[in-house]
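One structure is given below, represented as structure tokens, and several questions about it will come after.
For this depiction, one protein chain was excluded, whereas all remaining protein chains were kept in their positions.
Here the chain labels run A and B in written order, and each chain numbers its own residues starting at 1.
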Amino acid sequence: MKNEHSHQTTKKFGMVINLDLCTGCGSCMVACMAENNVPFKPDETDKLKSITWMRVYRLTNGKPFPETDVCYLPRPCQHCEGHDGHSPCVSVCPATATDYDSLTGIVSQIYTRCFGCRYCMAACPYHARYFNWYDPVWPDGMEKYLNPNVSPRMRGVVEKCSFCYHRYQAAKDRAYVEGQRDIAEEDYQTACTQACPAGAITFGDLNNPDHAVYKLKQDPRAFRLLERLGTNTKVYYISSKDWVRKAGDNYLPDERPKK
Amino acid sequence: MFPFNFEWIWDMSHMVFMGGLWYALTILGIGMTWCIVKAIIDMGKGDGGHHGHH
Partner (left out) sequence: MIDAALIPIGVKRCSFGKFLLGLAAVGAVLLWGVYAMLLCWFKGLNQTNMNDYYGFALWIWADLAVIALGGGAFFSGFLKYLTGKDELKNIINYAVLIGFICYSSALLILAIDVGQPLRSWFIFWHANVHSMLTEVAFCLSCYFGVLTIEFIPLILENRQLNKISFFHHLAHNMHEIMAVFAATGAFLSFFHQGSLGGVSGVLFGRPFAYREGLFIWPWTFFLFTWSAAAYGPCFTLMITKITELISGKKLVKDNVIELLAKISGWMMATYIVAKIIDTIYWATVTAPSKGFLVSDFYTNNAFYGFWILIAEILLGGVVPALILITPAGRKNPTARNTAIVLAVIGVCINRWVMVLQTMAAPVMTFDKWALYYPSWQEVATTVLPVAYGAILIMICYRYLPIFPQEPELNPID
């Protein structure tokens, strides 16, 4: 693994999500659950125990009618790079069950290594990590619909969005078989990106000038969540609304965001 | 835990952390071994002045 990529530039897979386009429909959430064999219970009313690798938040500007404004914000795992590859969650895992891959920028989760101490969940400010409080129980016949490329998890381990890493592996295999050096932008796309009916999510290599996300992230209206914490995330959001950009981070009463 | 584990790298963090750990474990091991061996030797010598409880 160390030698085969030595002459390739490192990739940084990331997302740009245009909040002006997001309608809050939740297709991304559904597609993610279906793609990644995410378990669910008969009663999902307790949202604090629902596993939602992708979660759509509803933001509001807090003003009364007629100035009320609402914005929907899809939040996958942010795949934080932190400072030099030290994501908040990766640094704290005691069993090395999560790792920052410097070649792809993706934060992995190794289900068979995790012993469920939940320290990574304490560390993540985005609540992107979910614990399997229950064993997965699939309704009769649903085992046939599970994605064979994604391992299901048993109770007692943490899981999170993986930027559909299995699709990256499939794309690499295909590129190898086809004799190509590198994978094409359209060969590796996450389920949520493809499901979005409004085209609000764009996924690709943030380091590659040919990829759409490379240009989109340079948009002056682009921001990242909680940048001041130094998490150095891979998910950029674009919004033309000031209040939305301000809601992306914490500011003191007399402070203003730079953009 | 051990140098043959695949995560082990001979970097400063591993050397300091694991070094400290194995140092502490070695002291405890040597200490207890000394106590047990000396107790067996003392048993063999007879009580040597110590009687029953103190």
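The rule is simple: a contact is a pair of C-beta atoms (placed from the backbone, for glycine too) under 8 Å apart; a residue touches a chain by one contact, two chains touch by 3 or more.
Remember, predicted model here, so these are calculated numbers, not experimental data.
Only one of A:F131, A:F163, A:Y188 or A:F203 touches the absent chain when the whole complex is considered: A:F131. Although one chain is not displayed, subunit A still touches it through residues 46, 48-51, 57-59, 73, 82, 88, 91-97, 113-119, 121-127, 129-135, 155-158, 225-226, 228-231, 246-253, 255. As for the chain not pictured, it touches subunit B at residues 1, 5, 7, 13-14, 17-18, 20-21, 24-25, 27-28, 31-32, 34-36, 38-40, 42-43, 47, 50, 52-53.
The rule we apply is simple: only the chains that are shown with their structure count from here on.
Averaged C-alpha coordinates put the centre of subunit A at 48 Å from the centre of subunit B.
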